[in-house]
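Only one protein chain is missing from this complex, and each of the others stays in its spot.
The block that comes next holds chain A.
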Amino acid sequence: MLRRMVLSAAAAAAPCLRNAALLGPGALQATRIFHTGQPSLAPVPPLPEYGGKVRLGLIPEEFFQFLYPKTGVTGPYVLGTGLILYSLSKEIYVITAETFSAISTIGLLIYVVKKYGASIGEFADKLSEQKIAQLEEVKQASIQQIQDAIDTEKSQQALVQKRHYLFDVQRNNIAMALELTYRERLHRVYREVKNRLDYHISVQNMMRRKEQEHMINWVEKHVVQSISAQQEKETIAKCIADLKLLAKKAQSQPVL
């Protein structure tokens, strides 16, 4: 029981000890805590951009710095030369056929690296840059698309604001059309009424004319009836005498 108390006190004190507490057999059944640490994979720590500095392509700079206080600048080189000469003289490293193949292979490799190393590095960097540029382009294209959509939406909204002009014009048009129809109908009514009235007037005129004609005919008929035969002969003889007189008068006067 004392052990359990100690373990629980320790678990309260430090979080890392909680996991240790679980290992204690039969202790702390209630508090099972898992995954108290960070998830191991994310976020991925950034890579260093350049590797550590090396001299002669193999030996890190730190080694030279390490030997510098005791042996100065030439120390590591002397150490290296000494080791090589020692191994050669004591035949720890035997010069065999392999030595020459080693010289030719390593020499070739060093030559190739010195000559083409930088350009191959640039090529690798260019590959990475191309990949980033491609993704960047996708991103920019997406942003551009969304920006275009926003602009289109804004212009649509602006158009909607100006829609009332269209409605006013339509309203005016309809009002004018209504007015036109009203006036047209008014005019038609007027024409119809005038037609009717004209008809009555013309009927009246015709009646009066007919009456007049009838009266004139009646008067003429009675006048003709009243003229007796005797009067007719006298009138005709008088007319002939007048005519003769006129003829004589016309002959006597000079022609103008």
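Simple rule for what comes next: a contact is a pair of C-beta atoms (placed from the backbone, for glycine too) under 8 Å apart; a residue touches a chain by one contact, two chains touch by 3 or more; residues count from 1.
Convention: contacts and distances are computed from a predicted model.
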The chain dropped from view, which UniProt name applies: "ATP synthase subunit a", "Myotubularin-related protein 9", "Serine/threonine-protein phosphatase 2A 55 kDa regulatory subunit B" or "Insulin-induced gene protein"? "ATP synthase subunit a"
Among A:Ile106, A:Leu159 or A:Leu243, which one touches the chain that has been omitted from the display? A:Ile106
Of A:Val44, A:Leu58, A:Val73 or A:Ala158, the residue touching the omitted chain is A:Val44
Considering the entire assembly, which residues of chain A contact the chain that has been omitted? 44, 47, 95-102, 104-108, 120-121, 123-125, 127-128, 131-132, 135
